[in-house]
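Questions regarding the structure given below will be posed in turn.
Only one protein chain is missing; all other protein chains are in place.
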Amino acid sequence: MIAKEPLNVKRVGAGRIPLAPIRKWLLIGTALGFLGVFILIPLLVVFTEALKKGIELYFAALKDVDALAAIKLTLMTAAIVVPLNAIFGVIAAWAIAKFEFKGKNILITLIDIPFAVSPVIAGLVFVLLFGSQGVFGPFLETNNIKIIFSIPGIVLATIFVTFPFVVRELIPMMQEQGSEEEEAAITLGASGWQMFFRVTLPNMKWGLLYGLILCNARAMGEFGAVSVVSGHIRGLTNTVPLHVEILYNEYHFSAAFAVASLLALLALVTLVLKSLVEWKTRKNG
Amino acid sequence: MVIQSKRRRVLPGFGLSMGYTLIYLSFIVLIPIAVLFVKASTISFSEFWEIVTDKRVMDSYKLTFYTSFLAAVVNAIFGTLIAWVLVRYHFYGKRFVDALVDLPFALPTAVAGIALTAIYAPNGWIGQYFEEFGIKIAYTQIGIMIALTFIGFPFVVRSVQPVLQDLDRQYEEAAATLGASSSQIFFKIILPSIIPSVLTGFALAFARALGEYGSVVFIAGNMPMKTEIVPLLIITKLEQYDYSGAAVIAAVMLVISFLLLFLINFWQWRTARKHQVS
């Protein structure tokens, strides 16, 4: 096409016609190359390394007593943390999105704090509070209550790092929806709870689900904060990510990647669910 | 009577929900953070200064800022490019790619850490080719930067993408009818409108990188004064039962993070206001 073009004929924007597709594919190529190196290869590495020594060893690593204990602890932590933060998210979003009050922006910024705090520091603050040298250390010791290097500490640190996930999804969504439907429910004679359960909750369900998915992924995958408070006691205070670390540091690479592949699967499931919810809300909105 | 009705709000539950919000927020976030600052302030200023200016601590701060900043710069460039490709071009599998961008948000950092180490170690998938030329990636500052780039780039993509999507094509068409070339259109029309979102994404990626731990510890090598990041140093101090040392290093880090958070919020508030006026 281009070669057949007589050289002395000048067309308007002649240079742009052959250039645009080249540039397009160059940009797409660069973007995909970057994503390939930074996303696809790490994912592939996890699964190939996990299966390197055969499928039997893979499942053996997962069925190991310590691995099972870690899985149980991670599931239990998420089962406590996610509902707590979801309830907080719904209640806080109601107060912030539906009412006008002074200091609202300050409150939102305060809620955001855990996003700006390093996970390690999140763990540290609970050690300073409940550790043996911490503020409540002596008190806890005399009453024989263990928080740090124990499950309550893991739960607390996980609550902290996943604190804003649900509420940050709900606030903008509820602000956009406004209060007209709630007002309509009240003028029709609904009580506060009737209004909440029949109108508000159904309207926030997709945003809530979205927040739950993100909150759960972080709760199950949290490493830094939990690492500081857990004490790494095998079979007792090891979550799945901590178990991966221990296996890795002990040079059980295949086993480490086998357990890690569970978390990678969790991440993939999270992405799929997230996309589904996004697709669903786009369709409804 | 009048005063009473003034305080009443039409929708129910304000007092209850606000009370619960403040209590939960205080117990989970505010009080623990306050305790950190209290702990850091129990020591004298000279002790504080000694801890912060200790060579190992200073090197660790420098390393963390340096690598976080460079990673955020790389992310600003590639994140914008990916956002551009996702918004402006259509190609097979685009939605799949779009969903995959969030993987660093969803993948537990420890998994990312061991995977990146396996790739960039001297005998790793990619590391071995660099090893031939005597270039080490894992266990060096380059390795740290790669981990920080991995966890940071979705911030830029997700900041820029919606802005690009909302960008009215009419401005570009208007510029084209006025005779602007495509590079002129990009630098004079498109870039000025997306630069605030690029900077927001940059700041978010930077802030995240400063505090990142899980994905870095495996690939960093953790050599004091060379590849020891601040979060790791805090853990080391804790393991030595040096609580005040850990608290001081953390408090300095937190103040910087809060300033960044404040800056981001202020920036967003200012651009939102600018757009309202125009």
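Each chain gets a letter, A and B, in the order it is written, and its residues are counted from 1.
By our rule, a contact is a pair of C-beta atoms (placed from the backbone, for glycine too) under 8 Å apart; a residue touches a chain by one contact, two chains touch by 3 or more.
Assume contacts and distances are computed from a predicted model.
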item: Protein that the absent chain corresponds to, by UniProt name, given "Sulfate ABC transporter ATP-binding protein", "Cytochrome c oxidase subunit 2", "Glutaconate CoA-transferase subunit A" or "Na(+)/H(+) antiporter subunit C"; value: "Sulfate ABC transporter ATP-binding protein"
item: Listed residues A:71, A:90, A:173 or A:186, member touching the removed chain; value: A:186
item: Hidden partner chain, residues of chain B it touches; value: 1-2, 4-6, 8-10
item: Hidden partner chain, residues of chain A it touches; value: 180-181, 183-191, 194, 198-199, 202-203, 284
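Here is the rule we use: only the chains that are shown with their structure count from here on.
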item: CA centroid of chain A to CA centroid of chain B, Å; value: 15
item: Complex contacts: residues of chain B adjacent to chain A; value: 9-14, 16-18, 20-21, 24-25, 28-33, 35-36, 39, 78, 81-82, 84-86, 89, 91, 95, 97, 99-112, 114-116, 118-119, 125-126, 149-150, 153, 182, 207, 210-214, 218, 230-232, 234-235, 238, 241, 243, 246-247, 250, 253-254, 257-258, 260-262, 265
item: Residues of chain A that touch chain B when the two form their complex; value: 16, 20, 24, 27-28, 30-32, 34-35, 37-43, 45-46, 49, 88, 91-92, 94-96, 98-99, 101, 105, 107, 109-121, 124-129, 131, 133-135, 156, 159-160, 163, 179, 182-183, 186, 192, 195-196, 214, 217, 220-224, 227-228, 240-242, 244-245, 248, 253, 256-257, 260, 263-264, 266-268, 270-272, 274-275
